[in-house]
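I have a structure here, written as structure tokens, and I will follow up with some questions on it.
Note that one protein chain is taken out, while the other chains of the complex remain in position.
Order as written gives the chain letters A, B and C; numbering starts at 1 within each chain.
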Amino acid sequence: MSNRLGKLFTITSFGESHGRCVGVIIDGCPAGLPLNEEDIQKEVDKRKPGADAAATTRVEEDRVEVLAGIFNGVTTGAPICLLVWNQDVDSSEYEKTRFQLRPGHADYTAFMKYGGFNDFRGGGRFSGRITVASVMAGAVAKKLLGLIGLEVLAHTVEIGGIKARPLALDEIKKNVVKNTLRCADLKAAGEMEQLIQKVREEGDSLGGVIEGIAVNVPVGLGEPASDRLDGALAGALMSIPAVKGVEFGAGFAVAGKKGSENNDPFVLKDGKISTATNNAGGVLGGLSNGMPIVVRVAVKPTASIARSQPTVDIKEMKEVSLAVRGRHDVCIVPRAAAVVEAMMAVTLGDFALRAGLIPRVMK
Amino acid sequence: MSNRLGKLFTITSFGESHGRCVGVIIDGCPAGLPLNEEDIQKEVDKRKPGADAAATTRVEEDRVEVLAGIFNGVTTGAPICLLVWNQDVDSSEYEKTRFQLRPGHADYTAFMKYGGFNDFRGGGRFSGRITVASVMAGAVAKKLLGLIGLEVLAHTVEIGGIKARPLALDEIKKNVVKNTLRCADLKAAGEMEQLIQKVREEGDSLGGVIEGIAVNVPVGLGEPASDRLDGALAGALMSIPAVKGVEFGAGFAVAGKKGSENNDPFVLKDGKISTATNNAGGVLGGLSNGMPIVVRVAVKPTASIARSQPTVDIKEMKEVSLAVRGRHDVCIVPRAAAVVEAMMAVTLGDFALRAGLIPRVMK
Amino acid sequence: MSNRLGKLFTITSFGESHGRCVGVIIDGCPAGLPLNEEDIQKEVDKRKPGADAAATTRVEEDRVEVLAGIFNGVTTGAPICLLVWNQDVDSSEYEKTRFQLRPGHADYTAFMKYGGFNDFRGGGRFSGRITVASVMAGAVAKKLLGLIGLEVLAHTVEIGGIKARPLALDEIKKNVVKNTLRCADLKAAGEMEQLIQKVREEGDSLGGVIEGIAVNVPVGLGEPASDRLDGALAGALMSIPAVKGVEFGAGFAVAGKKGSENNDPFVLKDGKISTATNNAGGVLGGLSNGMPIVVRVAVKPTASIARSQPTVDIKEMKEVSLAVRGRHDVCIVPRAAAVVEAMMAVTLGDFALRAGLIPRVMK
Partner (left out) sequence: MSNRLGKLFTITSFGESHGRCVGVIIDGCPAGLPLNEEDIQKEVDKRKPGADAAATTRVEEDRVEVLAGIFNGVTTGAPICLLVWNQDVDSSEYEKTRFQLRPGHADYTAFMKYGGFNDFRGGGRFSGRITVASVMAGAVAKKLLGLIGLEVLAHTVEIGGIKARPLALDEIKKNVVKNTLRCADLKAAGEMEQLIQKVREEGDSLGGVIEGIAVNVPVGLGEPASDRLDGALAGALMSIPAVKGVEFGAGFAVAGKKGSENNDPFVLKDGKISTATNNAGGVLGGLSNGMPIVVRVAVKPTASIARSQPTVDIKEMKEVSLAVRGRHDVCIVPRAAAVVEAMMAVTLGDFALRAGLIPRVMK
């Protein structure tokens, strides 16, 4: 129950950071969709630690394997099982400091929830590594959404207080692959890289903001009450580890606006209804309105830092000081962008199927 | 499927703004909980238009009726059906401007989704009025949560750019009932009221921010992947009409913080583990950590404004100008606070039941 | 959670036998379906106690009311709320014998499950009266299924050991309305009526078997593992109070057959694939195979009998003797046929929607 998302296109993830594997079951994908390991690998690679300043030095090979649901290069309608085997796992540090609660991590909450039975190594089930399952599922969802021309893109708009300036979608698309930070404002990206380098030397970490955009979204995805599209997307995005805020369109800025400023006027454009502005971020009344869905998520600075921090040893029940060793990203924002894309794709894929926009069997 | 929330404590709402009633089915409430109409009425009254400057002049009597699930003053374990009958409904304006899409409303998206078959009167199923169903369900959830001492409170922290200063929980509790804006900073409340009055005269509207707080939350509510407590709360809160952003603890401010600043150090307090700060807003790794859950939601300015706005007539497919008549709130933030409380209570109630913290039958 | 059925076309029932009402929420019905109270009343009337020997003398007016989801004579896409108000309720007998467990009823199990907080009057939530909710939902499902020509019919094939002889579908359709027992073999029906009269005089009751048939079922409804069509139908049918067995096609007779006898050979008929026989009852591998779905359910004799029975007083914890007064059917088989039809329609309607065979919005 607890590890499943979606109604018709459902994903159930499994695996732990230092266990044998991380995987996902996708149940509800239509039959006849051409799909191979490379389609999925491509997305998983986006999430890989880059050669950039921000990333961990843990080598994650992450070769995607298909265990079920694909036959002769197409989906069969059966549940799809995808996984990556864990390799290069070093649990020794975690064994040593097992009972010293890492600030900002789930060590304490998981210990309490599971009575200490949880796999604590590398954060176990609570590790950011688990998001590789979401990314694999997102790759399948993207393929599905491609059938109706719907595209999802996420890019870095802020790191450590440095903000990218707003750019047109085309420019974002073109630039986002030009640097490992996935930041389309190349000047800001340069400053972010310098800051990351500096903070790495301090043994500290940085947070930021990712913006997710979906274009060519049909009008009317979503439901009026508890399955509103914005509610579902917010739930999915806030479920990405380290995300502490989600906002659509004008977001928190609506608090300072008047209705006359915030309402997006309806206009006719080429004989079609559209809105002149997009303060709504593509969602009106819980339903997609045909404008690009624009959502921003706040990502907290990596909790694991090399600097010594005060904390508690839960076995000894005494206060101690802890420097988290191991290999960690200074800033996970660029890698998390791949997860934002994936969660948007998974959610939109589910709604598109529910709306009957994607057939249950391909022709 | 589309109008249901929760796993064990589930709520399904029904009804339309100008239909016969708005109601809710609560399925999964334990048996033996003392509950009567007044418990629910009390919460529904919080959502009523106040005598304040911000509110609509529509008279909503909203007398709660129990149709099922309560017998001899206690819950029976059967589904609870609660409803309020619609009264004082004036649909004439809506009939006249039926095809003129109100900017900021679901008129367009609902028309497209339901092929024009939707009940358009007063926004129908997409009206803010539907939230009375959530509030009735929240009243039941609050009673349940009271059994474990868990309390939920929402208050206004910003309207139209005017921010309340941060206050201690005790002061918030004491002050929030002192004005109809539910703002604990009494000085800010005064300024907000003046602004609302001014904007009402301009035929315009205002947005704001509500902060929801839950205290005495047991450690470990939530699940690691798709039912994370923050994800579930965000999904529920973003599903409240007009909400455009949700953030926990430090929220979007994490983007400018370093890990050493943002991590909440674990400390021992009276022999118990706690955190020195609460940047996490009470949720670590998707699980409650025992600190108060602090969540803020951005509420957009009321979409219905008296000022004339450009829009489109979807029947004639031509651009027109529309001044939304009818009776509307200048700012729904104070009334929406009751809905924020309710949705937090419903979500936390479901998780508490799932965690086995509340028995299936009262003793 | 506990009172809901379906995935896309979902029904949630509420109400108690002697409470204010019995109702149902249908969430997921497509928009634009013409539907009025008479469509539903017609089905509800089928379930009414007839003028026949078998029925109770409780007068159930059961006028269907639409509380939500229908506007201008069509469904709106919003949740549909239907209910009947309880009238002619006499709880006095139940108050008197509250703690004397009626054999064959849920008095004991409900008391234990809900700690005695359950509404015991007339069986409360466990009364056969609750099935009126299923029948109302079934009426909506039938309308939906009518769009693809799918028809559902249930008829009485056995009462008190008297079996109807097998008849062709046309004859069943024609004859089933000719008597209040819904038995198409008119000779057997006559014998059944005599037996019922005799058993009524004895203060006893009778069981029987109902056969449900669905024709024009598209090939491929159902899922391979846990949502198999036969599994889902069996689950829904076994959930009708008093049902103790469910079998498809050859049913339990398969135990005495060889594969060569039981396999239905595939044949070509008018250029289409069909099977020469229908031992499978229309379901192969959990999926509909295009042949009529034929399912039989065993219905136990009415538990309430006028004859004195040994039982236990749960308050006094002593053995007592109980004659169940009140007004009861000697045999509920004919009335239960309406419920069998309804549950088949609800289940098939859900699967047809999930398969995308019924559009989300009517044209």
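One rule holds for everything that comes next: a contact is a pair of C-beta atoms (placed from the backbone, for glycine too) under 8 Å apart; a residue touches a chain by one contact, two chains touch by 3 or more.
As the structure is a prediction and not an experimental result, all values here were calculated from the model.
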- request: For the chain that's not shown, point to the residue among A:Gln41, A:Thr76 or A:Ser274 touching it.
  value: A:Thr76
- line: Residues of chain A touching the missing chain are 1-4, 6-8, 10, 12-16, 19-21, 23, 25, 27-28, 31-32, 66-69, 71, 74-81, 83, 113-115, 117-119, 124-125, 361-363
Task: Please give every residue of chain C in contact with the chain that is not shown.
output: 1-5, 7, 11, 13, 101, 103-106, 108-110, 112-114, 123, 125-126, 130, 133, 158-161, 199, 202, 204-209, 219-220, 222-228, 230-239, 241, 243-268, 271, 273, 275-276, 279-281, 284-289, 298-305, 307, 309-312, 314, 317-319
Statement: Touching the unshown chain, chain B contributes residues 7-8, 78, 224, 354-356, 359-360
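Here is the rule we go by: only the chains that are shown with their structure count from here on.
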Query: If you average the Cα atoms per chain, which one ends up farthest from chain A?
result: C
Field: Separation of mean Cα positions, chain C and chain A [Å, integer]
entry: 46
Task: Indicate the whole-number Å distance between the mean C-alpha point of chain B and the mean C-alpha point of chain C.
output: 39
- line: Note: chain B residues in touch with at least two other chains are 1-4, 7, 13, 113-114, 125
